[in-house]
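Remarks on the structure that follows.
In this view, the complex is presented without one of its protein chains, the others remaining in place.
Up next is chain A:
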């Protein structure tokens, strides 16, 4: 039986009381020095408890894990009161793979409760504060401007930005890796749906959830992603070897240093009225980098984009209402006992009390929305309709890309059928830089609008890499903005190689 004691001490306080030891790695020293001010890490693993194997491609590489990915040796809270004292009886497949590769799993990172949020403010551990500070600010780093790190993988992005780890695992349902990467000025990668195992990843919306990697550069992202992008029999949605190699056989061949022949599409619909002007310049900078590498820039249209956000929220909330039905306090997690009455509905009243107390406001809201969308009389108008829009979004991408989506390919397409098609799509990751944490507007619909540019790739299950648009974050005189590279399903390797070249180009 798991202990159900409710400790009120925030976990992050423990780190500072210890103080850095000489034997600590630089990563761990950064955690000890900076985490109080950022609140990125919610559980620090003790170094001697590291179960990493001696040899492997990631030997002694410090990696932080989002706290909705199950770990046997550390808590898995999902930033929820519901799972405050929960410890998983098993390791997620990605955690096992990282351990087997020799990685040093340094701790668990903060997130929006169950991954629901775009600003990492809905957390039982408190909000994550963006570690970025403009060089021209007078105040000390600790008393810098309190801006959001983005969400829901805000802890992972902030931990990477603050050098607390080499890379961090995040999850992305509608933009939860790309958005915080953009706000924190780091690189965030959401792979194609089905390429990284979801076994042991606490479900928010099964058809959208992806595990991904956040690091400072695309090169680092790739080093970690390559270890975990393998088929897993424990995940029924994991893509087979055959499907993966079929997809990559359709990806364009790239030279080692140039992007000649690569066709880059810029979708008109991704520059909505909500887009801040400060976002345009960084996007142009990245597009120039593409051109200097020999790529061709063309304008494309993805007409279903305006409907994607609404469809996304219907699907994600409907799936969430189903996936979160398991948190009833019976088998594990928070259990609120109620007074027995003669009416005999003790179990139901206990569920209501447990779920009311265990879930935060955003999770409760989404469960209610999702429950409504699945009602027999609303199902056709909401869930079914949203699935139709999702198909339109997929169709848009398939019409735009040169290569086919091999998951839905009936017969091989005629070679070079569409010379007008593009290989990748490039768009700004977010409509604005990181907003202030105490900004009141974040409470309303505006918070959902943060995801408007990221959800189409989620709905279509496509690989999306948000890269830094600045040459160096330290010299930046503006808050960072990410630029996203989207590829056809299964072209992840190509997307990462393109990202690496653009990274290099921006820095040269």
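Criterion: contacts are C-beta pairs under 8 Å (C-beta built on N, C-alpha and C of every residue); 3 or more make two chains touch, one makes a residue touch a chain; residues count from 1.
Everything below uses one rule, namely that contacts and distances are computed from a predicted model.
Novice: If you had to name the missing chain as UniProt does, which of "Signal recognition particle receptor subunit beta", "MIP18 family-like domain-containing protein", "Cyclin Ccl1p" or "Glutamyl-tRNA(Gln) amidotransferase subunit B, mitochondrial" would it be?
Specialist: Of "Signal recognition particle receptor subunit beta", "MIP18 family-like domain-containing protein", "Cyclin Ccl1p" or "Glutamyl-tRNA(Gln) amidotransferase subunit B, mitochondrial", the absent chain's UniProt record names it "Glutamyl-tRNA(Gln) amidotransferase subunit B, mitochondrial".
Novice: Just name the one of A:73, A:246 or A:322 that touches the chain not displayed here.
Specialist: Checking each option in A:73, A:246 or A:322, the one touching the absent chain turns out to be A:322.
Novice: Looking at the full complex, which residue from A:258, A:284, A:375 or A:388 touches the chain that isn't shown here?
Specialist: A:375
Novice: Any idea which of A:100, A:145, A:163 or A:235 touches the chain not displayed?
Specialist: Considering the complete complex, A:235 is the one touching the chain left out.
Novice: Using the document's definition of touch, tell me which of A:35, A:88 or A:491 contacts the absent chain.
Specialist: For the chain that is not drawn, the touching residue is A:88.
Novice: With the full complex in mind, choose from A:78, A:149, A:334 or A:406 the residue touching the hidden chain.
Specialist: Considering the complete complex, A:78 is the one touching the chain left out.
Novice: Please give every residue of chain A in contact with the chain that is not shown.
Specialist: Per the touch rule, chain A residues meeting the hidden chain are 69-70, 76, 78, 83, 86, 88-90, 92, 198-203, 205-207, 233-237, 318-319, 321-322, 324-326, 328, 330-332, 340, 347-348, 351, 371, 374-376, 379, 383.
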